[in-house]
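Left out: one protein chain. Kept in place: all the others.
Our next item is subunit A:
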């Protein structure tokens, strides 16, 4: 592909990693700076290496953590579920055999793979980052090109530190203006997905830009980029700036001294050129955004919390109408019901979308001095053991416990219920995670995706609520 001189951020990072340009028939060969691994998608990849007698080319650019299967209580005990235990044990054996650094359960750096990378300072601007996990898009918040891959590709990266790929298309998502009080990064991304649809980003790298995005903290930017995949995109990116550099400075794996200056100089170049052209562009007015919540069974089925459950009969597109009907049946919701009137049984605060320290702080500030409603259980699951320790040093655990919430160990937990943290059939949750698919949080479970602020207020009132409803 011939490119004009002016480049977008994604194109710059891509071009900096081309080992070998494909000739049209063949794809480009792209170098991978960081490969993150967890127990679910790596076993067959390691087995493939073993069968072929191949080593891991760059164990020093590879890091593993246990997250999807780990229990969030009694972590000093063996994992009860034999399948989960076997996946975790296999990861440990593979990492030992191939020399890959692993943060196992109980380790201070253990946690969800997408929380661990940034927190260690391993995720840096301009890098290529991959993982056998779709939410790898999270790392794009640093101006990295970060995307999920399949198991064969995991093996390919382990063996060669490269991937054969064809360039992605680019889409600008420009969010101008200022977010109103109580409106968070989660609401921004839910609104974006509701706007472009769950397939709207297919084949694209999304670049989030505009004054509202620039004003976001690093953790909020990660929340936005995290859910790019829910719009079908390969990746999401935000140009690095002083906020990014400040976050990175002093982190264990961040450069220091003269290296830091050299790195920052290179990072400052990582922005879309003024005259670069995107394949697609979407503009959103930040001032118009309000707290958002999903009512259906995909992340694009969302509405402002002040709205009511939609009536499928009002939906013109036939496929969408049928999807909405099916979703409402599964969710057990009647058209016209105000979203605010929906009762929940469980509130889940956590995941790689909203399991970071700022998310816990925000939720704790709402819930402080209140109590979780009767018949509601609230699970607070920090995204990593570091986040957990930080929260405890700030006394946030006490706030949650005093309110009657459960304070758990780190992991993916009820985001996908591979561990015992699951919804029972028919149970309804308000969840800060990223997927409200049928059965995602447990067979027959019903999920409403929300921000940490809405999660906390909902826990207190027992119905979908915003913090303002508590006053």
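Here, a residue touches a chain if its C-beta (ideal position, glycine included) is under 8 Å from a C-beta of that chain, and two chains touch if they have at least 3 such contacts; residues count from 1.
Definition applied: contacts and distances are computed from a predicted model.
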| item | value |
| --- | --- |
| Name per UniProt, for the chain absent here [options: "Insulinase family protein", "SoxAX cytochrome complex subunit A", "3-isopropylmalate dehydratase small subunit" or "Acetyl-coenzyme A carboxylase carboxyl transferase subunit beta"] | "3-isopropylmalate dehydratase small subunit" |
| Among A:124, A:272 or A:419, residue touching the chain not depicted | A:124 |
| Which residue of A:97, A:178, A:242 or A:259 touches the chain not shown here | A:259 |
| Identified contact with the non-displayed chain, of A:156, A:234, A:271 or A:428 | A:156 |
| Candidate in contact with the missing chain, chosen from A:20, A:180 or A:371 | A:20 |
| Residue, one of A:83, A:283, A:401 or A:424, that touches the chain absent here | A:83 |
| Where the unshown chain meets subunit A, residue by residue | 19-20, 25, 29, 31, 33-34, 43-44, 47-48, 51-52, 54, 59-63, 83, 86-87, 90, 101, 121-122, 124, 127, 150-152, 155-156, 159-162, 164, 252-255, 259-260, 262-263, 266 |
